[in-house]
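Missing here: one protein chain of the complex. Every other protein chain is in place.
Chain IDs A, B and C follow the sequence of writing; residue 1 opens each chain.
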Amino acid sequence: MSTSAVGADGVESVEEFRARARAWIRANLRPLEAHEEVGIMRPTRTDEEELAAVARDREIQKALFDAGLAGICFPPEYGGRGLTPAHQRAFNEEITGYEYPQRLQVPTFAPCAAVLLEFGTEEQKRAHIPAILKGEEIWMQFLSEPSSGSDVAAALTTAVRDGDDWILNGSKIWTTGAWWSDWGLCLARTNWDVPKHRGLTVFILPIAAAGVDVQRIEMLNGVKEFCQEFMTDVRVPDSDRIGEVDDGWTVGTRWMFHERMSSGSPYVTSPGTSAHHRIGPDWLLDIARGTGRLDDPLVRDLVGEGRVLDLVGAALHPRLALGMTTGRLSDQAAAIGRLYSGVCATRLTTIAFDIAGGAGAAWADDDGAASDVGADFLMRQTATIGGGTTEMARNVVSERVLGMPREAALDRGRPFREVPRGGRSGG
Amino acid sequence: MSTSAVGADGVESVEEFRARARAWIRANLRPLEAHEEVGIMRPTRTDEEELAAVARDREIQKALFDAGLAGICFPPEYGGRGLTPAHQRAFNEEITGYEYPQRLQVPTFAPCAAVLLEFGTEEQKRAHIPAILKGEEIWMQFLSEPSSGSDVAAALTTAVRDGDDWILNGSKIWTTGAWWSDWGLCLARTNWDVPKHRGLTVFILPIAAAGVDVQRIEMLNGVKEFCQEFMTDVRVPDSDRIGEVDDGWTVGTRWMFHERMSSGSPYVTSPGTSAHHRIGPDWLLDIARGTGRLDDPLVRDLVGEGRVLDLVGAALHPRLALGMTTGRLSDQAAAIGRLYSGVCATRLTTIAFDIAGGAGAAWADDDGAASDVGADFLMRQTATIGGGTTEMARNVVSERVLGMPREAALDRGRPFREVPRGGRSGG
Amino acid sequence: MLLELTPDQEVFREATARFLADRVPPEVIRRLRADPAGFSPDYWSAGAELGWTSLLAREEHGGGPIGDAALVDLSILAHEFGARAAPGPLASANVVAHALSTWGGEAHTAAVEAVLSGESLATCALGEPATPGEPAGIRVQVRADGGDVVLDGTARPVESAAGAGHILVTARVAGAAGLAQVLVPTAAPGVTVTPMRTVDLTRRFFAVGFDGVRLPADAVVGEFGEAGEQVERQLQVALALSCAESVGAMQTAFDLTVKWAFERYSFGRPLASYQELKHRFADMKTWLEASHAISDKATAAVDAGAPEAAELASAAKAYIGDYGTELAQDCVQIHGGIGVTFEHDLHFYLRRVTLNRALHGTPASHRARVTGIFENLKEQA
Partner (left out) sequence: MLLELTPDQEVFREATARFLADRVPPEVIRRLRADPAGFSPDYWSAGAELGWTSLLAREEHGGGPIGDAALVDLSILAHEFGARAAPGPLASANVVAHALSTWGGEAHTAAVEAVLSGESLATCALGEPATPGEPAGIRVQVRADGGDVVLDGTARPVESAAGAGHILVTARVAGAAGLAQVLVPTAAPGVTVTPMRTVDLTRRFFAVGFDGVRLPADAVVGEFGEAGEQVERQLQVALALSCAESVGAMQTAFDLTVKWAFERYSFGRPLASYQELKHRFADMKTWLEASHAISDKATAAVDAGAPEAAELASAAKAYIGDYGTELAQDCVQIHGGIGVTFEHDLHFYLRRVTLNRALHGTPASHRARVTGIFENLKEQA
């Protein structure tokens, strides 16, 4: 598969692995510039540039695979390295500050590949996992629907059996970059006459399949990263079903677990101190310096607050990960981290806007770090909506971590066909 | 009843009344000192001093009555002046900055006297309203119970018919100054076999009645203003019943309306800019000046925030009052004012604590305005608990003002006897 | 907005409301994103016919209020502008009309009449509000030179400067403590107008450079070097209109979101049945009523030239700045993903409150102003 030095016992130690990764990264990857892609989903690339970036991500992934550095914690039988989370952490540390195949991490490696590993048939795994590790397949979650928001199990997308195939109809939304992706992991309703969770089935399908119409969604700041897919009589063979018929929620529960855990997943490369796609405390300093307000005690207080929130987050996430690993904390404690991250990100965005002062309302191209911070502020809530709302995280923390009574759900125990669905659809 | 000049048509105009009130107030009442009784329920008086203050309040009330300035909006047949809310507002303005019978306003005039006026028999009104207006009767609400918190209709205090009398047993709590008060307006359960709201009856009783044991509650800061009453076989004649048997919630609904509205009630004297029992923005300035921090931009920001919140509150309350008077806003909009006031007061207390800096942890007697601000901070939440929690206000705003669905109540339509009551009692 | 309008006010409001609904419905606003001016000239002149620019001007210039309180009437318009995220420099144009009509001379008559008729657009560069004891954020200098005045420096952001015939510029007098206001034709030599970017879809801002811009002395509005008070008055007018506009935007965002909460179901229940959301709606309703209240009170005080006008205007700006954006962002949150899409209308109102929060001084700078005013008040007491 690939050539790499291993320890005397045949297992590459973390430090050996780290040294090998470091050498390869420095030789092959471009160091990032300071603050590359700072801000909240800024529309900085043309479509051509975006496609080129996707191609580069695939290229890096392939090169990593060839160098024996891909799929660090994936099983060797599907092309992975079969190493430990400690190896992945070492890799994360070494790749920090360098380009990496960011678009393949989430949702391709987790939750999609993680779900395939857990529920896929041997054929499915052999068909897709190696292709994923080589950068040949980028996967998307066909999960959210316009009508269902946080209530993902209320999917209206319907799959009807037709001989050896299934015919899918419906619409999925909030897929990141479906227009340049290859496969979708899709939750569909196969039975309307049982309660919500008991009539679902999971399928996989090529996004290029006949009947799949991918529409890009324009966000308020002009970015078109997200898509909505309209599926009309899409034919999927039964061999592309994941898990049992009508038992999709068994898959879905783990799917959502992997989604929640994706930032700390051993399948995912996530550089430690990446300032990408966010506003970090160093950016706050730059805005303050750029607007000449770094000596203003009010501004210094705001910078300090941002830095404190960031340092606390950096302490919190490892504590939660350790607690979940050792069983001292509930597996659901990941929702605590999600809640913290969301609240922290919206606060940092607000702080940036406040430090920018008048440049938050209107800015010139040469305003430096303060430029575009007003537009970031408009996008502030994406940090508490995307990837599961903070409201859902608070439900999880109170109900699953603290064991408080669950919210009354009027759909519980009721055939899904009869559940009230209100007068509107949306996102 | 009293002698006073009236206009040619026999009705005293607001301006005539104002002039008369002003002259009398300046001649008879003590001007307040700046910041007299600032802070959050500070334990500044001994019991003897408190009793002397109560006596002074009664004395002022009697003098106001004799001067024809008491009961401005109460009907003349019960000793009032029969004037308009505009007269009461003029009186409020004129008495601002002077001592006034603060302990008689709430709950004696509203909600208690207001409830008597609305539901009392002619005999009851003639027996009590004039006495109240003369300062002879101070009334308390026997409403909250240790077990029921915000759910006042879940009263466990029981009244059982015994010939022409009722026998009351149970406990009431959070009565302010019951130890120096005269009468209680009491909500009791007369039927356990119907749903909560349909088995209640309202009574009045002398607090000195046999079987009433008044215990003072010590708050965390040492103040003993609140009481709890234990009623053991207290005998109340049926002639002291208010409203119909088992129809106490009809009374209770209006009772609580008058309670919520008490700060703007035409029955109540409430000086406009009283700095009593709160921390106002001028106190923030004093703390900042006293701690030498008035030039610190962070401190100036906090003072400004406090002042802004205060100015906004002063604009909000008249808007709500006008809206409720003209019907442009729901009667329940009073809950908006309650919510604003509570949140504003806790924020001002926190600001004071922050401005005090280290003096919030430990202070010397000569620390001036910063003294005791730490203790005020400990009492901060009283502003969002007392007089109905802000949580209940938010329920009212969302359900009654915005018309959102009511919270599921597991006691609805269920005989009260069978309602789950949990394992604990408390306040 | 006031809870009760007079019949005249209601007629006035209704005319503009109908006009805006017809001319700039949401789909048009979405398209206007690409328009360099943010609106068409005939939109603005038709608005002028509805009285958008004339309320604060004297009758001899073709202006005049519809009732006793011109700024209160105008704030009803501003509220409607916010409620519909309407294009157009309402506050800037009215500040100019007010300033020229009140403090201008003969030389400004033609300009004020053109502004009132909507024939020409004028805008202003007021600078940031001054905190007591602190200088205002004004970076244009003016000096007298013979019979002329000469301006140097940069003013930003200036609304609609590219489409305006004149800019009322507030400048520091070189070598002295005072301020002067000068009406500068945008065509004057030495004036450069550079577009800026902004959070709003239809409002346009510019950095305006003045490089030795020489004008005759009668271009000066009011007394040279003595303009501090008139600038403060104009700033208060701008603050009052900006607040009324933000409150309008808050009201629409809130109404949209209440409607959504009733219609949108999750787990078989409408969002409006979830207690946590209900309580947030209660908070939002409180912020909204409080914002209406302080905006109206500040507007009335500014209109009356009351002593408390400066403090109330800054209090309104600080409160509405903070809570306006919090309310709009919470509306986005409750909408979920759809609330951050371009196709949804919600961001129109978020943009408007965001813009107004950072324009004419941030909430923090207005809190500092309030503290200074309050401190002086207490020292005098």
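Everything that follows uses one rule, which is that contacts are C-beta pairs under 8 Å (C-beta built on N, C-alpha and C of every residue); 3 or more make two chains touch, one makes a residue touch a chain.
As the structure is a prediction and not an experimental result, all values here were calculated from the model.
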(message) Checking the contacts here: which visible chains does the omitted one touch?
(response) A, B, C
(request) Quick one: say which of A:23, A:208 or A:322 touches the chain that got left out. (result) A:322
(request) Out of B:85, B:357 or B:405, point to the residue that touches the absent chain in the complete complex. (result) B:357
(message) I'm checking contacts with the chain that's been left out. Which of B:101, B:149 or B:337 qualifies?
(response) B:149
(message) Need a quick check: the contact residues on chain B for the chain that isn't drawn.
(response) 144, 146, 148-151, 154, 173-174, 217-220, 222, 226, 298, 346, 353-354, 356-365, 371-372, 374-375, 377-382, 384-386, 389-391, 394, 407-412, 414, 419-424, 426-427
(message) Applying the definition given at the start, please give the residues of chain C touching the unseen chain.
(response) 274-276, 278-279
(message) To test your reading of the contact rule: which positions on chain A touch the chain that is missing from view?
(response) 281-282, 285, 294, 297, 300-301, 303-305, 307-309, 311-313, 315-316, 318-320, 322-323, 326, 328-329, 333, 335-336, 339-340, 343, 391, 393-399, 401-402, 404-405, 407
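Quick note on the criterion: only the chains that are shown with their structure count from here on.
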(message) Using the stated contact rule, I'd like to know whether A-C or B-C comes out ahead in C-beta pair count.
(response) A-C
(message) Can you identify the chain nearest the overall CA centroid, using each chain's own CA centroid?
(response) C
(message) Quick check: how many Å separate the C-alpha centres of chain A and chain B?
(response) 53
(request) Please list all residues of chain B that touch 2 or more other chains. (result) 297, 301
(message) Give me the residue numbers in chain C that touch at least two other chains, ranges are fine.
(response) 269-270, 364
